[in-house]
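A single protein chain has been omitted from the complex, and every remaining protein chain is retained in its original position.
And now, subunit A:
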């Protein structure tokens, strides 16, 4: 099994590497365009459709600091592919180096069970769950800023915080009434 391991490589000076995993391969492109414009840190963005990543890039790939799973709530396939990719991630990543990002949460055609399922997944893995607006440029920018905040901590560039600590503060929690039917 080709697991993606968090500590098999050394960090680069003032560098942060982020891996965006998205089944549709759309939002990750726009996020990547803005992420590389960051000046204080040199950000490397790697894009993938699913895990496992191809073996041939293993040597040239730097240490991945943050893995972001992007899910489009309007498609069930998106959620399933993200869930399947989780198996190929070393457990060491789940101590704060994994983040879930969800788009189209406001869409009326989204069944509430899917959002609940995503929430339960994120809560069980103790990972943060971010909601993003992918259609407007403002939404993309704000999503990028939030990802950068988490990325800088995960790469060890913020002196007083570690990824584990931040994940404790930002992790997704389930509302107690998640099993009950919502207003519709």
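In the analysis below, a residue touches a chain if its C-beta (ideal position, glycine included) is under 8 Å from a C-beta of that chain, and two chains touch if they have at least 3 such contacts; residues count from 1.
In this text, contacts and distances are computed from a predicted model.
Look at the chain that isn't drawn here: its UniProt entry, checked against "UTP4 protein", "Trafficking protein particle complex 6B", "Centromere protein H C-terminal domain-containing protein" or "Serine-threonine kinase receptor-associated protein", names it "Centromere protein H C-terminal domain-containing protein". Checked against the full complex, the one of A:13, A:55 or A:108 touching the unshown chain is A:13.
As for the chain not pictured, it touches subunit A at residues 5-8, 10-15, 42, 62, 92, 95, 155-157, 159-160, 162-165, 168-169.
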